[in-house]
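Every protein chain but one is kept in place in this view of the complex.
Our next item is chain A:
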Amino acid sequence: MNKILQKQVLAPTLKQIIVEAPLIAKKAKAGQFVILRIHEKGERIPLTIADYDRDNGTITMIFQEVGSSTKRLGLLEIGDEILDLVGPLGQPTEHPAGAKRIVCVGGGVGVAPVYPEAKELHESGVEIISIVGARNEELLFYLDNMKAVSKELHVTTDDGSKGRKGFVTDVLKELIESDKGIDAVIAIGPMPMMKAVSDLTKNYGLKTIVSLNSLMVDGTGMCGGCRVTIGNETKFACIDGPAFDAHEVDFIEQMRRLRMYQIEEKVEDCRCGEGME
């Protein structure tokens, strides 16, 4: 069960694994995630289903090694099994009805969850313009995959080591202003990036969807730890999301909530602001 069939190092702290999970592969849709646990004393951590293969019964996950669980996951090799793996969790992303042209923005590891969205939309005949951003060239991945499902692919890096120097929002702003008939935006990445995208598109009244990476325990609506304020209502990211209308999300609150265990986890390098500051 849950055997790792393939493993690939995408960048020094960024890994991709393909795992045998027929039941999950059969059901998975873009926007959904799994929760996994690696050892008996392990934490339950959520990861997006970056891709799935229904025929072979496998799912793909891409993760950044930020703390003890993701680092330990990175140590597993082909043939190893993941102790617990449950999913698909969350609601599939509801794509804006009637949209013909959608911009997909992926920041950092956020490219992993944005790819299945772009792929599904592309397959249903929507024209995709993609913007992929990272701190530097080394952290870029999935460019070929994104290209295959996009009409245009734009790349940005903070240091200019690949593509354009700057932020994804720089490109997005130009695209919007060049009047290409964009109907909606899907943006997934670090919170500050999603907030910046949301602030930008709000000015243009452009429908924007983001996917929130709240802290989770069960992923089934049982603990309420993943709560987010949407509009004026509290929602649970794991069962009501993780995708939400960006213009309704209280990003400041979400950014604070992600810092909840910073002391307990003794983290040296918080990646919350990655790619933006």
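Keep this in mind: a contact is a pair of C-beta atoms (placed from the backbone, for glycine too) under 8 Å apart; a residue touches a chain by one contact, two chains touch by 3 or more; residues count from 1.
Everything that follows uses one rule, which is that contacts and distances are computed from a predicted model.
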{"item": "Undisplayed chain, where the name is taken from the UniProt record, one of \"ABC transporter permease\", \"Glucose-1-phosphate adenylyltransferase subunit GlgD\", \"Isoquinoline 1-oxidoreductase, beta subunit\" or \"NADPH-dependent glutamate synthase\"", "value": "\"NADPH-dependent glutamate synthase\""}
{"item": "Contacting the left-out chain in the complete assembly, out of A:L85, A:V114 or A:M146", "value": "A:L85"}
{"item": "Residue of A:K7, A:R44, A:R101 or A:K207 in touch with the missing chain, whole complex considered", "value": "A:R44"}
{"item": "Selected residue (touches chain absent from view) among A:K100, A:K165 or A:R259", "value": "A:R259"}
{"item": "Residues from chain A at the interface with the omitted partner, ascending", "value": "23-24, 27, 37, 41-44, 68-69, 83-89, 217-218, 220-225, 227-229, 234, 239, 253, 256-257, 259-261, 264-265"}
